[in-house]
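Let me begin by handing over the structure; questions about it come next.
The complex appears here without one of its protein chains, the remainder shown in place.
Here is chain A:
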Amino acid sequence: MDKEKIEELKIQMHKRLNEAQEFIQQVPPIQLYAAIGVVLFTTFLFTIIRLFKRKSANTVVLTGLSGSGKTVLFYQLRDGSPHQGTVTSMEPNEGTFVLHSETTKKGKVKPVHLVDFPGHSRLRTKLDDFLPQAAAIIFVVDAVEFLPNCRAASEFLYDILTKANVVKKKIPLLLLCNKVDKITAHTKDFIRKQLEKEIEKLRASRTALSSADIANEYTLGIPGEAFAFSQCHNKVTIAEASGLTGDISQLEQFIREHVKP
């Protein structure tokens, strides 16, 4: 069936080609050269634009468990307000913009391409589409409801930190402890230590089992030593923020470090 179609197509192509040849013979050569020139020029332009775009990596990905406050942070960064609140995201929020706090700045500021990727675990496979282009990753952790989610968060973080294209490109990662406006929030040192402990345990079970699907391409840490984020191939830093009150200066600083103005 397919072959027939292709044959049909071939015959038609031949016809068109012949027609085209006749047509070309009728057209004066100068016009022809001009046309070719235009075509070449536009393709050249396109490739230039492509190259330029690829070089200027300005994508920053917000990720983390559901309910950690990514969407609120996204709108804080973009508009300086969480608006009327959020519900669980079903799709990523994406935008290329100049950070809200920098809109008043003079001079040229390079816009950031920010992606807020939903935390629901069913959507996780799609995160792989965004991570390779990222100039930086922000892993948001809910500092208030931290302990019940500690294991899930560590597993998620472990998966990110062992992804081949994250490790190979050494994409810097920020551990952002969110919701520090609440007094019950844990400190960032506590959170870091707990996560390190959990990942240490995961290291034992994960290296033992490698499945076809959730293949962790790289192993974390140094064998025989307790895991610490400082051993990662990627640079891992830790900071605090409160998306709701707009206290996000450390976050903005991190973004600017990796997306140079």
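Keep in mind that, in the parts below, a residue touches a chain if its C-beta (ideal position, glycine included) is under 8 Å from a C-beta of that chain, and two chains touch if they have at least 3 such contacts; residues count from 1.
Just so it is clear, contacts and distances are computed from a predicted model.
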item: Missing subunit (named according to UniProt) among the choices "UBC core domain-containing protein", "Signal recognition particle receptor subunit alpha-like", "Putative 18S rRNA guanine-N7-methyltransferase" or "RAB2A, member RAS oncogene family"; value: "Signal recognition particle receptor subunit alpha-like"
item: Contact residue for the chain not shown (choose from A:Q84, A:T184 or A:S230); value: A:Q84
item: Omitted-chain contact residue, chosen from A:Y75, A:F229 or A:F254; value: A:Y75
item: Hidden partner interface residues of chain A, rising order; value: 1-2, 5, 66-67, 71, 75, 79, 83-93, 116, 118, 120-126, 151-152, 155, 201-202, 204-206, 208-215
